[in-house]
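Read through the structure below, which is laid out as structure tokens, and then see the notes.
With one protein chain withheld, the remaining protein chains of the complex are depicted in position.
Coming up: subunit A.
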Amino acid sequence: MVAPPTASGLTPEFADVTRDESSLRRFLHGLPGVDQVGVEQRAAGLGTRSIKKASKLWAIDTAISMVDLTTLEGADTVGKVRSLCAKARRPDPDRPEVPKAAAVCVYPDLVETAVRALAGSGVGVASVATAFPSGRSSMRVKIADTELAVAAGASEVDMVIDRGAFLSGRYGQVFDEIATIKHACGDAHLKVILETGELATYDNVRRASWLGLLAGGDFIKTSTGKVSPAATLPVTHVMLQAVRDWHDSTGELRGVKPAGGIRTTKDAIRYLVAVHEVAGPEWLSPELFRFGASSLLNDLLMQRRTQLDGHYSGPDYVTVD
């Protein structure tokens, strides 16, 4: 049964859930638990799928089109961002048929550079915001951070949740922050970074996922890439299950983005298999699934050449940016 959405975008059932701190807590703690052994076993089991030939090539192209090409360094410069943008537009200059990356992901002050470099390309510009990566600042700063990114033309905002608030059980505060940032985003898509490496348990990952979805996040994202462990397969399973459950109860499609630590084509394909079999085939699109990565793209390009040419080439045949 899908209840009609209310003005706030939530079905009446979920509008009740988010009414106050205690109903939110009751709801999140009432979600079925996640069994650690079971979810890790399932992730390992699906990880043995063998993807070959045409299905592999399709997976590689799909993965390329899902990459949020990321640079989030203190040392980032205009030049670095420009070269990354060029890479996102044309990942393999020798082969124009290679799909474009989904987006370039940068710090807010470099959004303008990226927007200019990507104008007319169809590649999105994502900006991290809300005192990324720790999220330890005042709400005023977080809103200003978001507004800076959006004003500079970011089409997507990757916010971090306040893990301190989450872990001390102040779910209402986390919810309000996400909702406020969502409002500040305007038309830009909001990705909610849970930083699962700091949440520690799968039960927490599931609760944080629902919190992100209830508060209006378009995507839920595993990590900043600054904390270890970053994305893992079992964590992504739990999040994929959450968007699937969200769809089953509201009819809405929301996305998932694992970020950090995904470096090889083999890894990427394992994630796509999980998307395919846990969430469902309709999530196999850059609209609903992204990889937050930097080195992954080059491995995908090398594997793509291997598939088509029948032999390995080497890292000198792809561009290093």
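Going forward, a contact is a pair of C-beta atoms (placed from the backbone, for glycine too) under 8 Å apart; a residue touches a chain by one contact, two chains touch by 3 or more; residues count from 1.
Operating definition for what follows: contacts and distances are computed from a predicted model.
S.K.: For the chain that's not shown, choose its UniProt protein name out of "Acetolactate synthase small subunit", "Aldehyde dehydrogenase (NAD+)", "ABC transporter ATP-binding protein" or "NADH-quinone oxidoreductase subunit C".
M.R.: The record names the chain that does not appear here as "Aldehyde dehydrogenase (NAD+)".
S.K.: Quick one: say which of A:Arg25, A:Lys56, A:Arg116 or A:Arg170 touches the chain that got left out.
M.R.: Only one of A:Arg25, A:Lys56, A:Arg116 or A:Arg170 touches the chain omitted from view, namely A:Lys56.
S.K.: Of A:Gly74, A:Gly120, A:Pro281 or A:Gly310, which sits in contact with the chain we cannot see?
M.R.: A:Pro281
S.K.: List the subunit A residues touching the unshown chain?
M.R.: Touching the missing chain: residues 32-35, 37-39, 41-42, 48-56, 58-59, 62, 241, 248, 272, 276-277, 281-282, 284-285.
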